[in-house]
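Only a single protein chain was left out; the remaining protein chains are all shown in position.
Now for subunit A:
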Amino acid sequence: MSARGDDIIELINAGSFKRALQLTSKMVNQFPTMTYAKILEQYVKFRQNKKKYSFNKGLQPLLEAMSPPSDTRSLELLHDFLIELGMFEKALDVYATAMQKYPTFELGYNWFSKALQDLNFKHMSQAAFRLPRFSSEPRMLKFWHAVSVVALLKSQSEPLSKLERRVHAETAYKSVVALKPFESDQETIVFCHLCELWPDKSQEIVDELLPALLQGSTSSSVDLYLKNFLIKHLRTVDDSANMFNSCCKFLEYFDDFEVLKELIRSGQATGRTESELKLLLQSRDSRNHRLAHLEIDSVYSGRISDDSLAHYLERFHNKPCCVADILHYGGVLTAVQVRTVFDSLPAGLIHDCNRCKLGENGKWSDGLRDPLPAPSVKEYEILLAKYQSTLDSKPKTDYSACSHFVLKIVESLVQDDKLTQANALTAVSLLEGYQTKDPHNYDTRVWLIVLYCYLGAPAIAYDHYAELKIKNVQHDVLDHLLASRVATVFPDKQHPYVRQLLEGDRLYESADNLPQFIRVAFERRSYSKIFGMLELNDRLNRSSMRWLKISERLQLARVVNDKRGDQLRKLHESWRQLQMCEVTASTAATAPGTTDAAPAASVLSDNRDFDVVGGMRVTCTDVLRYIDVGNAQILDACVREMMWEMVALGERDQDVDAYLAARDAVADSDRDGDSDEPSGHVTPTDAWAWSVVRHLYERGCDDGTAIAALIEAAPPVRPTGWQLVHDYVGRLATLKTLDNTRRIKDQLARRAIKAQLRSSRDACHALFDEYIAMLEASRPNAQLLAEFGFRDCTAKVVAGVRSSFRTACNL
C-alpha cells in the first residue's frame, strides 16, 4: 500500500496526472474506508489544476465527512497538502485534532516533530504539553514543553493575547518548578529562561544559583550560561554584596572582563576603595586585568590616570587589540594624554599602525583631534615603505599590519570622489603586489575581489575568492562578493564558480536537515543550545543569499537557454516556506483555500557580511555598488522569474498577484514618505527588465505596439566596468526570453525583438573594444607603484575583461 502511494506521488511529480488519478480511483474503490486514499485523490486533483481546485468543494467536505485521520501517512499528506494550499496553521491543526481523538505518544511526537520542522512554536508547545502522560520519561518532556514555551514567547508571541501569554508561561513555570531539585545545569538553564519571562523573578534565579557557586569546589559545576544568569540577575536585584563575592569566585574560574566590570561596580557600591580593588587585580596579569585599572579609574573618578594608561600600554601598545581597547575609553581620555604615553613607548610596525588608527578614529574627552591627528596619505606611503622589508622576513601565517597602510592608500584612490579607472587600476596593482608578500591576509584579498568585480573581471576575482577557501556556512555570509548579479556579470556556466552555483548549494540542503538535529538536541537534553539552533535554522531558511542565488540561477538559465522546470518547482516550494515564516511570525491568518501572504522584504534574513570590506564600506560606495542588492530587489527577482514562467503559460499566479499588490502598496506608502526601507541599487536595465515582464504578465502578449515600445525603451548599455557586462547581458536576457516567448505573435513586436537583439549583439564587440581601449589608455600611478616595487596589473585586468567579453559575445 505504501509503495502504491509513493508511485502515485512520483507520477504527480512527473506530471502524469491522468495515470495518477486512475490509480487513486482504483485505490479508493478497493479500500473505500481508507482515509489516505481519499486525501490522495483530492491531492492529485489539486496538483492537476491548482487554479481550478476548490478547497471548499474538495478537501473540506471530505474532512468534515470522515473522522479525523490519525495514521502517520495520512497526516503527513494532509499536512503537506494544506501547506501547499497556503493554510499553514490548519496544516498543524490536523495533528492537534487527531491527538484529541486518538491520543498516543507516537501521534503527539509526530505532531511535535512536524511543528519543529515548520518552526511553529505554538504547536510545538501544545504537542509537548500533551506528551508527558504518554511517556516513560515525563520529566524530559516537561522540559521540552518549557523550552517550546520560551521559544514561543520570545520570538512568536505577537499573535498571542496577553492572557494566552500568561497561561503559557505559568503552565510551563509551574510544571518545571515542581521538578526541583534540578538534575543538570541544562535543566537549571531552562528554569532561568522561564523565570525571565516575568519581570519579577530575578531573586528566584539568584536563590537557585548563588548557593552552588559560593559553595565552590570541584564537586559543583561551572557553566557559562549560569554565570551569565547569576550576574544579570544579581544586578537586577541590586545585591552588591553577593555580586562582589560571586565575581571574586568567577574570577578564580575565568579571566572575564564582564565579571571584572561587575566586580568594580559592586566593589564601589560596597564601599571598597580603588586601591583595595587594584590590589585584588594583582591575582592575574592579563589584558583584562590591566584594562580593569582603566575601568576602576573611569568608575571612581571619571578620568583615567596616566599611570593606569601606561600600565596597560606598556604591554599592549604593540598589539593589534590596543586600538579597540583605548578607543573604548576615549570619552575619559584626552588626545594629549594618549599621545604622550603612546609616544613614550618604542616604535615598531604594530605600534605605528596603532598610532595611525587612534588618529583615524579617536574621539577624546577634550574634543580635540589635533594632538593625535589622522595621518595623511603620504604618511601611510612613508610607513609602508618603512616597514615593507618586514614582509620578507615574517612567517607566512602571520598577518602584517602593513595591510592597513596599503588599504588606506587604496581608499584614497577609490573613495567616491576620487574614483577613476586609472586609480582603480593603481589600487589593484598595489593590492596584487602586497598580496604576494602577505598571502594569507584576507582584508586585502577581499578588496582585490571587489575591485576586479568592479572593473568587470569577475573571473580573476574568482581566483582570489578561491584562495579564501570559503566553505559550508561561510557561503551564506560571503558569497555575495561574487554571486551578486552573477547571472548578468558572470554568465559562464562552465566556470567552476558558476557551476557550483548551478548545482545548488549543499549548505541549504544541510540546513533542511537542521530540524532533525534540533530534535536530537531535545532528546539529548541539550536545552541551552536549542534556541540558537532554532534561530539559525530560521535564518538560513529565510537567508537573503539563498534567495539571491535562486533568482540568479533562474535568470542564468534564461540567459544560456537552459531548462528551468526543476528550479521553478523548487522556487515555488521555497516561496511557500517564506509565506509560512511570514504567517507564523505575525498575526496574519490565511483564509481557507487562499494564499494571501505575500512575503515582504523584511521577511528575508540578511546574513550577508557587508562589513567584511571594513571601514571603506562607507567611503567607497561606488566601487561596492555591484553588491548592493537589497532584499526587496531579491524578492522582485524571484517574482520576475515566476512572471516569466506564467507569461510562457499564459496564466496568472495567485502568489505573484499577491506579491505585486503588496509591492504596489509599499511603493504607494513610500511615495507618502511612510517607509524608509532601502531598496538596493536597481540598475536601469533591472528596472526595464521588470517593466517588460510585468507588462506581459498583467496585460498579456497581444498588444504588439505596446511591447515594441517597451523594447525600444531599453536603456543604453553603460560603457565601463561591471555595468557594461551587466547592462549588456541583462538586456540580452530579456530579449532572448521575449524571443522564446511563443505567445508573442504580433509581427510588429516580434520584429522589434529581433531587431533589438541583432543590434545589441552587433554592438557587443565595439562596446568591449572601447572599454578595453579605455583601460589600456589609463595611466596607473607608476611612480607610486615603483616606490614599492609593485607591477602594473592593467594587462591582468584587461585579460579578465576579455574573458567576460568572450562569454557575453557568445550569448
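The rule is short, and it goes like this: a residue touches a chain if its C-beta (ideal position, glycine included) is under 8 Å from a C-beta of that chain, and two chains touch if they have at least 3 such contacts; residues count from 1.
Keep this in mind: contacts and distances are computed from a predicted model.
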One chain of this complex is not shown here; going by its UniProt record, which of these names is it: "Small ribosomal subunit protein uS15m", "Putative clathrin adaptor complexes medium subunit family protein", "AP complex subunit sigma" or "LAFE_0F05116g1_1"? "LAFE_0F05116g1_1"
Of A:T270, A:S286, A:N561 or A:S691, which one is in contact with the hidden chain? A:S286
Looking at the whole complex, which of A:I9, A:M140, A:V377 or A:V477 touches the chain that is not displayed? A:V477
Of A:N13, A:Q30, A:T420 or A:S510, which sits in contact with the chain we cannot see? A:S510
Omitted-chain contact residue, chosen from A:S54, A:S220 or A:Q747: A:S220
Where the complex has a chain not shown, which of A:D185, A:D479 or A:D492 is the residue touching it? A:D185
In the whole complex, of A:M27, A:V428 or A:A521, the residue touching the missing chain would be A:A521
Even though one chain is hidden, which residues of subunit A still touch it in the full complex? 184-186, 218-225, 228, 253-259, 261, 286-288, 291, 316, 319-321, 324-325, 327-328, 397, 399, 440, 442, 467-474, 476-478, 507, 510-511, 513-514, 517, 520-521, 524, 526, 528-529, 531-533, 535-536, 539, 607, 609, 611-612
